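Supplied in C-alpha cells, the structure appears directly below.
Incomplete set of chains, arranged as in the complex.
For clarity, chains are labelled A and B in written order, and residue numbers in each chain start from 1.
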Amino acid sequence: MQLGRVVGTVVSTMKEARMKELKLQVLRLLDERGKETGAYAVAVDAVGAGQGDVVLFAGGSSARQTVITDGKPTDATIMAIVDSWDVEGRVVYEASPSSEDAERKWTDPARAGRGKERS
Amino acid sequence: MQLGRVVGTVVSTMKEARMKELKLQVLRLLDERGKETGAYAVAVDAVGAGQGDVVLFAGGSSARQTVITDGKPTDATIMAIVDSWDVEGRVVYEASPSSEDAERKWTDPARAGRGKERS
C-alpha cells in the first residue's frame, strides 16, 4: 500500500454502471516521511475518508477486495484512514483532533493543537 | 485510476478475436492539476468518450470489470468521463458546454464560455 492525503474529489455522471454510488477521491501520494512525492491517484473511498485525511490505498486487483468495490472497475481503493505512523522510533504523523469525523477525534485535550505532520 | 485526455484513436484490423468491436482511444495522462505528465495509454472505451474528453481509466485486471471488457485482453479501460474535479477547494477542471456529446452539455447558459482547464 501507499500513503496519500485526500485533497479533492472527481465528479462524473457518465461512468460505468458498476461505478455508480462510489465516491472518487483525489490523493496526493506521500513518502514514508510524510512528504508529497509528486504522484497522485484517483481512488474509490471504502472507509469514509474526508478532505485532508491521510489514508492508505491498495492498487491493482486488491482494490476490488472490499465490500463496496467487489467486481468493480477500480484499480485504487482507500482501505484505511491512518491515525499515525512511525519510522525508526519517531512519530512521523499523527491525526489531529480537528478531524471532521468525530469518532476519530482524540479524547486527550493535551493533544489539541498538535500539528498534522511533524516530519 | 489516473486522469487522461482523449487525443486520438488506434485502428487495427488484425487483432485478437476478443478485441473486435472495442474502440481503442489514445489518452495523454494528466496529473492532479490537469497538466500532461508525458505518459500515455491506449485504452478501451467503455463509456462512449469523445476526442478532447477528460476521462478516468482503470488499469490491470480492473480494466476487465466492465460489461464490454469482461474476459478480454485489455489492461486499460476508460470507465468514467469526468465532469469536474477539485483539489484543495479549487476547481481544477470543468467540462465545457462545447462537448460533442449533447447529453453532457451544461444546461446553465451562465457556464457557456468557461474554459476547459483553469489550473
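The rule is simple: contacts are C-beta pairs under 8 Å (C-beta built on N, C-alpha and C of every residue); 3 or more make two chains touch, one makes a residue touch a chain.
Because the structure is predicted, anything quoted here is derived from the model rather than measured.
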item: Complete complex - number of sequence copies, 2 represented; value: 5
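In this text, only the chains that are shown with their structure count from here on.
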item: Chain A on chain B, rotation in degrees - Cα superposition, rounded to nearest 5; value: 70
item: Euclidean distance of C-alpha centroids - chain A vs chain B, Å; value: 24
item: Chain A-touching residues of chain B, taken from the complex the two chains share; value: 1-3, 31-32, 46-48, 56, 58-67, 77, 79-88, 92, 101, 103-104
item: Touching residues (chain side chain A, partner chain B) in the complex; value: 7-19, 24, 26, 28, 40-43, 59-61, 63-64, 71-76
